[in-house]
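For this view, one protein chain was removed and the others were kept in their places.
Up next is subunit A:
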């Protein structure tokens, strides 16, 4: 008997793959001639292909089930979260008794019980815990994440891993995301097609309220809630970290926000809104996750089997008004800091200070780098860490960029959360 990771594989029963085999036994009218219908492709899919699923949440649960039924048998899943009661309206591999347990482990066990012969190897932890040698083991990676930061990390990692002399080092990355009745699925061929970083400017700008509005001129219930969480909490509890998963903490914020709202005659602060604002809750439903996860898995299946052409490269779905979707090719950016190679041109006023430049880098839609460190080939402009270097470079914050960087000069931007550096070519207006 064949073993995989030490687990015995249950023999497939007769006709188990009757449905999927109709696709794998013969080509369709649009199938690429390279498709080797029949046993070869089935053997690859069912006993050689190794696939990684990042995220075992709303999309992850769906992705795991689809992959298992489609015939992928060596599946790995990473997730750092534990199960919360609010997951149960869509994360269908979890039950009330599982609340508090790690998502990756519970999901893996459920799949292995339900779909015998499939081995799902869970890892309860962060994607950053794993290195290139780990990611190199897989043929494909599918992401079902809700974090932009994590997506940027895995995207940059997979792009960096590509060695033009080693074709297997290119790992197709399939990424899905949903919000309410809307979602998107995309296929990224690192270094070949547009990458996640190339499309950063398509993201909605996160709602950020100016601190002066929050402090002085609140108008909306959200302003009162932000006041409670951003200003009041640290003032009242200087040594206690706010935990947005703790209902007592939300309660406190809700009461403070309500009081302030009353004072300013602002209506609409509720418990639910308070929680939504401080946790940045995105509405999520099973059906949308099902569509997007199915789309991701369908692309993974097509890539793994060549049974049909895969998505080039972006599928966007809007289900609020009928079923509207848009399939298009998102273009690679030559100045993408991850896959582009060209430096990003940035034109600034000569009076701009280093601190203002840092704010600009944090806010610009196509950059969005939190806590960046800046240097030129000859000068350390500003470093966030280590503390000694931070202290040594801190006086530069108030200096004009033009005193430190010549017109047309290059600035290298790095951040500890991102495995890449951004090269800026500065010009002055």
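Going forward, a contact is a pair of C-beta atoms (placed from the backbone, for glycine too) under 8 Å apart; a residue touches a chain by one contact, two chains touch by 3 or more; residues count from 1.
What we mean here is this: contacts and distances are computed from a predicted model.
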From "NEDD8-activating enzyme E1 regulatory subunit", "Elongator complex protein 5", "UBC core domain-containing protein" or "Elongin C", the hidden chain's UniProt protein name: "NEDD8-activating enzyme E1 regulatory subunit"
Residue, one of A:218, A:372 or A:419, that touches the chain absent here: A:218
Which of A:38, A:283, A:341 or A:406 contacts the chain that the document leaves out: A:283
Of A:211, A:236 or A:323, the one touching the omitted chain in the full complex: A:323
Residues from subunit A at the interface with the omitted partner, ascending: 13-20, 22-23, 26-30, 62, 65-66, 69-70, 85-86, 88-90, 92, 95, 114-116, 177-185, 202-204, 216-220, 247, 250-251, 254, 258, 264-266, 268, 270-273, 275-276, 281-295, 297-299, 301-302, 308-309, 311, 315-325, 327
